[in-house]
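What follows is a short report on a single structure.
All protein chains but one are shown at their positions in the complex.
To keep things simple, chains are lettered A and B as they appear, and every chain counts its residues starting from 1.
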Amino acid sequence: MDLNAFLQTLVYGLALGGTIAVSAVGLTLSYGVTRFINFAYGEFLTLGAYATLALAGAGLALPLAGAVSVVAVGLAGVAIARLAFDPLMHRGLLPLLVTSVGLAFVLHNMVRMVAGANPLRFPLPLMRPWEVAGVFVPREQVATIAVALVAMALVHLLLSRSLLGKSMRAVADDAALARSAGVAAPRVLAATWFLSAAIGALGGILLAVTQVTLDPAMGWRFLLVVFAAVLLGGIGSPYGAMLGGLIVGLGVELGATYVSADYAYAFAFVLLILVLLARPRGLMGGRT
Amino acid sequence: MDLLAFATSLITLGLIYGLLAVGLNVQFGFAGVLNFGYVAFFAVGAFTSALATLPPPGSPAYVEAGAQYALGLDLPWLAGFALAGLAGGLLALVIGLTSVRLRTHYLAVASFAMAEVVRYALSNETWLTRGEFGISGIPQPGHGTYVPTELYAYAYLVGCVAIVGGLVWAVRQASELPFGRLLRAIRDDELAARTLGKRTARTKLQALMIGGALGGLAGSLWTHSLGVVHVGQFVPIVTFQIWLAMLLGGTGNHLGVLIGAFLLIVIREGTRFLDAVPGLSAVAESNPSFVPSLRFVLIGLLLMVVVRFFPHGVRPDRPRTAPAFTGDLPAVAAAQAAQDAVEGPILSVRAVTKRFGGLAAVDGASLDVARGRITGLIGPNGAGKSTLLDLVSGVQRPDAGTVYLNRRPIAALPPEATAQAGLARTFQNPRLFGHLTVWENLMVAGADARSESLATTWLRVAGRRALEHEIAGRAEAVLAFLALSGLRDEPAAHLSGGQRKLLDLGRQMIRRPSLMLLDEPAAGVNRTLANRIFEHIGELNRQGTSFLIVEHEMDLVMRWCDRVIVMHQGGVLAQGTPAEVQRDPAVIEAYLGGGRAA
Partner (left out) sequence: MSGDPATDPPVLQVEGLDAGYGDLQILFAVDIAVAPGEQVLLFGPNGAGKSTLIKALARQIVPSAGRVQLNGRATAGLAPEALAAAGLGYVPQVANVFTTLSVRENLEIGGVRLAGRRRRQRIADMGELFPRLAERLDQRAGTLSGGERQMLALARALMPEPSVILLDEPSAGIAPALVSRIFDMVAGLRATGTSVVMVEQNAKQALAYVDRAVLMEGGRVRLQDSADALLHRADIGALYLGTSSAS
């Protein structure tokens, strides 16, 4: 086996894995508190990438455009959840799932109406990859890995150190108990939606960087990959989602290089189905 | 003429989507399976039917058309149609075996992923499917031979009407008969159905396969009407359009769902005229994807609006009305001659233990239930009474110990098997089938596997009617016995607490079990009704049924039970006649609390 090619694949795998990991954390956070899988989550990724592109086009530096987009999509996430999901919270699972699917179609087709269907790219300057011991390491991929690591560290700090993070974990653990202990659940719910959407937007920006182009269906297509990571790590567990994301990202890149490029993402889905079959109880978390 | 052609294609499409929606309705509306990958059946059916009927590569027709596919079996259209149904059914079997282990949104995600895997395979295995290019020139049955080209679309429509009409009629038939009734019961409460002796996993699988086969058949109808098949036709949004059709029409109601499909097609195809809206055409010129995207936005919005504001659809599933019964009423309890041949206690529990985490809910309990008697099971909260009933009835498996019913070991059996062995079990909170009427609850309980089989449903019409009449007779007898006749067409969810208890008892009675395990039959029921319930129990007991009853109303226990078993901290603390038990100092101590009684 060619070691350089392997290391090269590893770098791409880590960048993709970091992107998936960040995205998976956002989805799993909202699941933990709301107990339903949001099929519209992928659209937060798409919105984040396109908002960044628009702001960059308006003259903002790319990092700043990204930061503003992350916050804006976070706020949009709160509004969307309040309009679309809150009224259905007491009607069981199916209405929430179907609504999130409908919402996904609405959002990514609205992006397509505005921005067109053609793939676009961020105005990134052409950069020579670094050459480290014969392995070419693209700077974009390194930046992606770095941003993903920082984002995950921030999420970790938020969840483990801040009272808001602890409240979110308490609500995810047992919402009724958390409320009777004095946690203001509606505020925690809004904060969770903000974080979920904002983290999703960041994931979308990273995705647009690692995959070079962005298009309106990028988030929708990526959704199953994110699902695979979330379920692999154990749904509702942010740290599991990070690990699951890295595993899926590396798996997809290694599979594409060494097995078949055509089926790279299909591996992720097959993995997802196998994980679901192997650990359905453990993944249920004992609560519905 | 143009309008007529448009209408024809619209109706054909509506019928095909109607078939898809009915198939999904069998899977979700009846079997309760959340399938978010339904498009896969459609796709598999379309490709199967196409490849089965195409002329083989190298044949004159192949060469003449300049075709490039790798497989063509040149079978008649009907064979392709049948194979498409088979392919859909087999794929459903795969999903069904998965669904046994998965619930709700995990199943939604898994089926969604499965459909994507199918789409990846269809798109990547280009040698077989020609990938994104697809296959054209798919034979259209009778085209140019029996039917002239200019009339073909109309003829195809007539064919679709006949085929879809026939299939929907057959499915509707199955849905209204014991098979469908059982499915709706399973959707409401699968465990309750199992404690009534139903092999629910198998019934659900059958429903899934029917739904999958219908999806495959729809794929065949669709691909031969177009003459083209390519993987781009089977994107996930198709699944959700079928969901929309089903929700629009009214989940659980096949005719409603068929109407929903037509509504969907009219709305969807109507949006093709968005181009004509002034102003939009100008935008559309600068951005060619504007109008197509707008159509998807509208479909997505419609999905959200329907779920939020019209959750029951245009034709909601309504409670069924029971047919009037004529004939003689049978006895409520069967003759017990057969089982009286076995001597000794009807139920023996030996050293049974069940732990949850570190805590033993039942800890080496041993007891006997006397044949033909009423035995009371009492004890403080947390003594392990309900858990013991779970272990005996197979709802949970003991960690250790054995249980014998009529000397036959039953400890390892699932609830449906213990139920078939003659055991009946009620729950503290009655687990009724809430969407089914009182009468239907009884009919589900009274039906046996034979009357619920698909063969009986579709083939043995006379035998089916005789069976249904026999069960209806028993249901009528139970209704009369429990004085519930006035509520026969009331959905069980509307009943009061006491009525629920009565129906739960009736649902077990109709099965004529030899031993009934009742978990607090009088809890939360007013005194008059509680007395009535116990009078019914006494009457059934006189007719030969044995009882083990968990009850905390002591005066009822004292009055009705022949023997009383007291449980405390997972074990049997005392047993004897009611008077003996009541005087036992250890029992008084257990009720008042304190440490483990010596």
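Assume a contact is a pair of C-beta atoms (placed from the backbone, for glycine too) under 8 Å apart; a residue touches a chain by one contact, two chains touch by 3 or more.
Here the structure is a predicted model, which means the values were calculated and not measured.
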item: Which of A:Ala5, A:Leu154, A:Ala181 or A:Leu274 contacts the chain that the document leaves out; value: A:Ala181
item: Hidden partner chain, touching residue among A:Leu10, A:Leu62 or A:Ala170; value: A:Ala170
item: Residues of chain B (touch criterion as defined above) contacting the omitted chain; value: 358-359, 380-382, 496-497, 520, 523-524, 527, 552-555, 558, 569, 582, 587-588, 591-596
item: Chain A residues that touch the omitted chain in the full complex; value: 163, 166-167, 169-170, 172-174, 176-185
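We adopt the following convention: only the chains that are shown with their structure count from here on.
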item: Mean-CA-position distance for chain B and chain A (Å); value: 35
item: Partner chain A, residues of chain B touching it in the complex; value: 34, 36, 98, 101-106, 108-110, 112-114, 116-117, 120-121, 124, 237, 240, 243, 247, 287-290, 293-294, 296-297, 299-304, 307-308, 311
item: For the chain A and chain B complex, residues of the former touching the latter; value: 36-37, 84, 87-88, 91, 93-95, 97-99, 101-106, 109-110, 112-113, 116-117, 216, 224, 227-228, 231, 262-263, 265-266, 269-270, 272-273, 276-277, 280, 283-284, 288
